[in-house]
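The complex is shown incomplete by one protein chain, all other protein chains being positioned as in the whole.
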Amino acid sequence: MNLLSIDALTVDRGTARILDRVSLDVARGETVALVGESGAGKSTIATAIMRLLGDARISGSIALADAGDLLALREPDMVRLRGRRLSMIFQDAGAALNPAYTVGAQLVSAVRRNLGLGKRDAHARAVELMTQVGINDPEARLSAYPHQLSGGMQQRVMVAIALAADPDLLLADEPTSALDVTIQAQIVRLILAQTRARGAACIFVLHDLALASQACDSVVVLYAGQVVESGPVRDVLDNARHPYTRQLKSCVLEIGRDDLVAPEGTVPSHEDMPAGCRFATRCPRAQDRCWADAPPLETARGSHRFACWNPE
Amino acid sequence: MLRQAFGKIGQTLVVLFIVSFASFGLLKLAPGDPIQIMLGSEYSPQAYAALSAELGLDQPFWTQYADWALNFVRGDWGTSYVARTDIFTYGFLEALPVTLTLASFSLAFAILIGVPLGVLSAVRKDTIFDAGAAVFALTGTAFPSFLLGILLIWFFGVKLGLFPVMGYVSPWQDFWGGIYHMILPALTLSTYFIAMITRLTRATLVEVLAQPYIAAARARGEPGWRVIWVHGVRNIALPLVTILGLQLGTLLQGTVLTETVFNLPGIGQMLTSAVLGREYGVVQAGVMMTATLFIVVNLLVDLSYPILDPRLRDRK
Partner (left out) sequence: MTLVDNARRGRRSIFARRPFFTLALVVAVGYVLAAIFAPFVAPYDPVAQDFNAMMQPPSGAHPMGTDSYGQDILSRVIFGARYALIIGFFAVAIGAIGGLIVGLAAGLSGGWAEWALLRLIDSILALPSLILAVAFIAILGQGVDKVVIAVGLSMIGPFARTVRADVLQVRVQLFVEAAGLMAIPRAVIIWRHILPNVIYPLAVQVTIRISEAILVSSSLSFLGIGVTPPTPDWGLMIAEGRAFVSFAAWMSAMPGFALALLLIALSIVGDGIREEFDPKLRGKS
């Protein structure tokens, strides 16, 4: 049985449909990359799993093993899952740490709450966690305020907070996008090593396909709120069927930059989204049918799936 | 940081000097010769000169100011002929505590009611409750306090007979009696501040609650009340304290009116009767006490910034 099973997740905010019938599965200990341009809905998936989307309208289901459909849970039950079985790391650690409290206060309170430890044990555990995420002199760092730490250090603290209670699933929402290039790889390696050491699954929101290919077990490619291709990382990358995946790949290969250079053209706005395939406006292989009907997800081989009428 | 603090204190001293100089100088401009007033209509030139010398009024302006300022600091504020006592006792020891008691009660009311109202309003943004709080905030900030006081007296005092409508009982001597007498005046004075704090809390908290660290706190399993009160409200402390410091003047001027409505013997009553009796020394004392209070409190507000926001501690 899968750890997490998302089925036909649809999210609307105002008149905009941010996610459209997204389905994906995560096995225990698996690392899944969500890839796509900004606005594709990657972060929305992560936030929806945590049920932190605020006033958006959500339908579909998000089933977590031993907990049932997260969307049907009462809020107090959801609160008990957050931090214990589900954790999240944010884009900008500097903004995700409360500036009014020391990092120690925030880490220790997470440890106490989610592990049920007393003050002294929690402090010891906090020191241990800080060491695990590679922070030197953890005692001193615990009494520092977030603004006194570097961006990389802040993100390490966030990793420590997120992993404090050994969650089953870690959601990492572009955890390196606010960091220097030199530190990005360190943080990614840290997150992967720490989740593997704990046997935790991880959903990595990325816009770097190259990184996804190195670090993850499977990939989900999103375009304009829909899954266009998904499957084991080798299948999807070596044998991409969807033209969008191919474009993403060639962009990375061409330039080899740290951030993803978007393929030519732009994602259509929510008002003038095509009736058929959403990628049709930018697709070199678009046919009449692509404009008229939306392609369903088809299985290529094993769990490798794609949504295209005219695949490569 | 220490240098900054000393700079602030220096600025404060300069402002205090200007205020004292202005209140001394302005009241020198007041019409009427104080010696003539004291001596009445029949007096000899010798008596005039003698009294003038005794009061130091024959000295040059700067000497008079220096004498006055020195005496002021020493607590020698002159004599009030209307109250038949020295002004320091009358103003500082008797009137100021009344005003401060009223002001602190009102401030406590304002914070204890205004912050929760604003928090609820922010959390239930765009609901009927929020709209109601907005209407209250608007009406409350525009409604004249002295009218509200009279209405409260009429309703709670006269119609319902629940509260005493006049007079002052010091809560330092009779705690419960003092509170009982203070409820209507404090409610009168604090309505404006409750409304203002509600408005400010809502506006700033809505912004804070949209910050990533709020989502992060929820993501690590903090329950809703803790997210709002510990992570949200803690971060609006700085704007709240700043505005409260700046609005202290409004609070003090509100006490003047409230004291008159409820017949409380504070600085407001002292000032009003001094103006009617043309006792310039008492007006000076009232002005100096009010201004000093405002300046000192705002200095404290400035100095408290690094405590309220750790990010300000490391600024050079």
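Read from first to last, the chains carry the letters A and B; within each, the first residue is number 1.
The rule we apply is simple: contacts are C-beta pairs under 8 Å (C-beta built on N, C-alpha and C of every residue); 3 or more make two chains touch, one makes a residue touch a chain.
On a predicted model such as this, the values are computed, not experimentally measured, just so you know.
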Missing chain: touched chains present in the view: B
Hidden-chain contact residue, picked from the options B:A5, B:L70, B:L112 or B:L147: B:L147
Absent-chain contact - pick from B:L184, B:I228, B:L271 or B:V301: B:L271
Chain B residues that touch the omitted chain in the full complex: 11, 14-15, 18-19, 22-23, 26-27, 29-31, 138-139, 141-144, 146-147, 150-151, 153-154, 158, 249-250, 252-253, 256-257, 260-261, 268, 271-272, 274-276, 278, 280, 283, 286-287, 290-291, 294-295
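We adopt the following convention: only the chains that are shown with their structure count from here on.
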Complex contact set, residues of chain A against chain B: 47, 50, 52, 75-76, 79-84, 87-88, 90-92, 95-102, 109-110, 113-114, 145, 147-148, 158, 161-162, 164
List of chain B residues in touch with chain A within their complex: 211-213, 215-224, 231, 234-235, 237, 309-311, 313-314
